[in-house]
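Input: a single structure, listed below in structure tokens.
With one protein chain withheld, the remaining protein chains of the complex are depicted in position.
Order as written gives the chain letters A and B; numbering starts at 1 within each chain.
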Amino acid sequence: MGCRQSFRQCCDRPKNTNVRISLPAVCFVWQIVMIILFGIFIRYDQESDAHWAEYRKFQNISSDIENDFYFRYPSFQDVHVMIFVGFGFLMTFLKRYSFSAVGFNFLIAAFGLQWALLMQGWFQSLDPMDGKIKISMESLINADFCVASCLIAYGAVLGKLSPVQLMVMTLFGITLYAVDEFIILNLIHARDAGGSMVIHTFGAYYGLSISWMLYRPNLDQSKRLNGSVYHSDVFAMIGTLFLWMFWPSFNSAITDHGDGQHRAAINTYLALASTVLTTVAISSLSQKTGKLDMVHIQNSTLAGGVAVGTAAEFMLMPYGSLIIGFCCGIISTLGYIYITPFMEKYLKIQDTCGIHNLHAMPGVIGGIVGAVTAAAASEGVYGKAGLINTFDFTGKWKDMVPSRQGGHQAAGLCIALCFGVGGGIIVGWCLSLGCILRMPIWGDAPDDNCFDDELYWELPEDEESIPPILEDNNHMRNRDVTESHFSMEQSQN
Amino acid sequence: MGCRQSFRQCCDRPKNTNVRISLPAVCFVWQIVMIILFGIFIRYDQESDAHWAEYRKFQNISSDIENDFYFRYPSFQDVHVMIFVGFGFLMTFLKRYSFSAVGFNFLIAAFGLQWALLMQGWFQSLDPMDGKIKISMESLINADFCVASCLIAYGAVLGKLSPVQLMVMTLFGITLYAVDEFIILNLIHARDAGGSMVIHTFGAYYGLSISWMLYRPNLDQSKRLNGSVYHSDVFAMIGTLFLWMFWPSFNSAITDHGDGQHRAAINTYLALASTVLTTVAISSLSQKTGKLDMVHIQNSTLAGGVAVGTAAEFMLMPYGSLIIGFCCGIISTLGYIYITPFMEKYLKIQDTCGIHNLHAMPGVIGGIVGAVTAAAASEGVYGKAGLINTFDFTGKWKDMVPSRQGGHQAAGLCIALCFGVGGGIIVGWCLSLGCILRMPIWGDAPDDNCFDDELYWELPEDEESIPPILEDNNHMRNRDVTESHFSMEQSQN
Partner (left out) sequence: MGCRQSFRQCCDRPKNTNVRISLPAVCFVWQIVMIILFGIFIRYDQESDAHWAEYRKFQNISSDIENDFYFRYPSFQDVHVMIFVGFGFLMTFLKRYSFSAVGFNFLIAAFGLQWALLMQGWFQSLDPMDGKIKISMESLINADFCVASCLIAYGAVLGKLSPVQLMVMTLFGITLYAVDEFIILNLIHARDAGGSMVIHTFGAYYGLSISWMLYRPNLDQSKRLNGSVYHSDVFAMIGTLFLWMFWPSFNSAITDHGDGQHRAAINTYLALASTVLTTVAISSLSQKTGKLDMVHIQNSTLAGGVAVGTAAEFMLMPYGSLIIGFCCGIISTLGYIYITPFMEKYLKIQDTCGIHNLHAMPGVIGGIVGAVTAAAASEGVYGKAGLINTFDFTGKWKDMVPSRQGGHQAAGLCIALCFGVGGGIIVGWCLSLGCILRMPIWGDAPDDNCFDDELYWELPEDEESIPPILEDNNHMRNRDVTESHFSMEQSQN
């Protein structure tokens, strides 16, 4: 960890945040590579190919409505909203980092989803006949899921990395995710409908480890910018609500047709409702005056959706979902109050958005709940066919039993944790090495100017200079005020 | 009404707005009660249970796509957005009450929907075989509908009640709604697809009656906060538009599969379009200079969706929908101009959001339109099967005729009105009693500090204190300003 030491020292030096060469270069090179690889590997699958009409006749499918598009598309659009508006706006809470929050979220999501289609395709849907990846609506949903893990990681380093670093982080994040997912879902056959393990646990520990490697001891020099203003908190509520409302779609997007999707949506809906109440309760309790803290409402209310992810399609029972939400609201809010400051002070992990409370802990809980409920599954509750459908006890897994499935679930959780922590440390080390070697392409922010859009965005003149309108209204009356205002403006320009 | 007199006096006393004990207590107790009751009563129905595969085979259902999930889920998600983003952001128009508008809306909706699932379940879908309530997507939509009525009521008392009072109001509101709905839809067999009567009329009069009971004669002491600023009005437009756009889903969410949902969506779409034009016309006419008033655009443009609710699935004909929208835009906007001030001055009803104009009057119109169009229905227009499907003339109602159905619709409207006014007066009385008895748990706002987030939220430092950024840019120039700023900050911390 000598590296971490060197990194801290190098952060004190003056920084070059100009990304004029590196950012366009990365974007162009990457996009051209994508076009070439897509050209070689990616084709439509039979449900999105123009041969569908023939395929349909051949398979004796009675109606176009049985095209998987109609099972998945509404959920896909909801997930898409969560990725771009949900995650994007959730991070706009900082007073002067809203452009970067929404804009870089947009950039790395658009960047990541193309790579995700390839990586996931190679691992999971390569057609052995022609060596092509066949994509459909389900592939797009999976790509969005994959991107979600990197956006979660972005939450930990929000305000501290340059767009170039974020793209490197995303590139490796997606790669690790695809391997991780392949091992968990395919090799050891764990179930993870809403991705408590694969998406949230992996993504959160990946981000936290990177943040740990890139610890900035002097970050409090940017303290003035590390907070919200009134309207930025309202913007963040847009993100919160779209995540909250569409989480049932997230957890049910790729579950089994029919009862699987139906049940996953109901479970998620209930878990989230329950979380809201305990979050409010703990938030109010934590303040001497009983006032609520917007940070908790924006984040902890979502913890139930994370935790119910793995088990969303299981027969959790409605009260089971409520209990999960109940616990997660409490744990997540307490996390914001006690664990985040502790981690920053003692573990040297700076977690801007508190993803440890929103994704890491609830993700682990979700994995455990999944393991327990899978182990406890019985033919009495699920029915014979239901058990096979829900846990996919088919093909080479047709002799699997619930109790062993529980063990596999637990193993999946451990793998997600290892990939997150291990991958994050390696990638974080690479990123910090770039800084130590003074690689000018990195363009990361100096300690005293983190959380500032000014570094990477052309900002509009400040709101302070709107008054010319005021002037219009009260021509004569407050001429003095206006004059002095203009003179200020002149001196500013 | 001696109670109201005493209440007014007690509002003058200094208030304790600390809800640190009462709010967490209510949340925890309530959530635990919910978990217990859900454990006893609530189970998945056959379409969301893992036994679906067997049920499907048994019922000879040809494909998973016929699971009710695929008929309802897109509409459900739209309704969900209306409840949380629509209602929530519509109320953010106040300059310093946006946190409470969105946040308490979130809290009482999450709180209410659990109780709604139970109450509606007991009344309408208790399985006589095993005494359990079986829930499905349709139950979730109905729970959201039920919650909508309480959020409407919240509009009337916005800024004047504490979160604890709001939760009490919601608890009783949901209970009354469930009884009211059972009587109207089941006992007297009125049709009310979009809830003009059940949701809007009931909810609005419930809220108005509570506001009447809690009349604050000195509310103008908070006048400085009872208005909007530029950006808060833009935030409110987010709410308006999401309500407006998704209203066709609201009115069609639980109508008959097939043509019923199709027709309800078309009718609502047209009624809303028409409302926009007359709202703009009246708003412009009402000002000497012809300028538009944002309050009207934010609210009255939605009146057509309310009024077309009951009759949305009937054969209203496209021009019929336009006529309804035409009238409601006029009436609702005139309501904001003349009736709201009148109500406040003479009837002593303070209606913060003007729900009388947006929900109460259009809701009553909707009920009347429903009664008239039901009475006028004929086999010529609907077809024999269409008439039976649309009005559900089956089972014990198979001898019903349209003219009598019209009478039942009118009776339904009266019942909704009575429940709203009566229930509101009783609940308002309870709430005011709490104040009179100086129950410290209430925590409601004093007259001179209503419409203020400060009471219940930890607020970020004001935007005024962003300048440290400016400082960055103009280091030397305005050092004096900055220094004085920092000294202010220090004294604040």
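Just so it is clear, contacts are C-beta pairs under 8 Å (C-beta built on N, C-alpha and C of every residue); 3 or more make two chains touch, one makes a residue touch a chain.
Predicted model, so just to flag it, every value in this text is computed and none were measured.
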item	value
Sole residue of B:Glu66, B:Asp392 or B:Glu458 that reaches the chain not shown, by the stated touch rule	B:Glu66
Candidate in contact with the missing chain, chosen from B:Lys15, B:Arg96 or B:Lys160	B:Arg96
In chain B, positions touching the absent partner	62, 65-66, 70-71, 74-75, 78, 95-96, 224-225, 227-234, 237-238, 241-242, 244-246, 248-249, 257-259, 261-263, 265-266, 269-270, 272-274, 276-278, 280-282, 284-285, 287-294, 297, 301, 315, 317-319, 322-323, 326, 381-387, 389-390, 449, 452, 454, 462, 464, 488, 491-492
Touching residues on chain A - with respect to the absent chain	18-21, 23-24, 27-28, 30-32, 34-36, 38-39, 42-44, 47-54, 56, 62-65, 67-70, 73-74, 77, 80-81, 84-85, 88-89, 92, 96, 98-99, 102-103, 106-107, 110-111, 113-114, 135-137, 140, 163, 231, 235, 238, 443, 455-463, 466-470, 472-474, 477-478
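Assume only the chains that are shown with their structure count from here on.
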item	value
Separation of mean Cα positions, chain B and chain A [Å, integer]	31
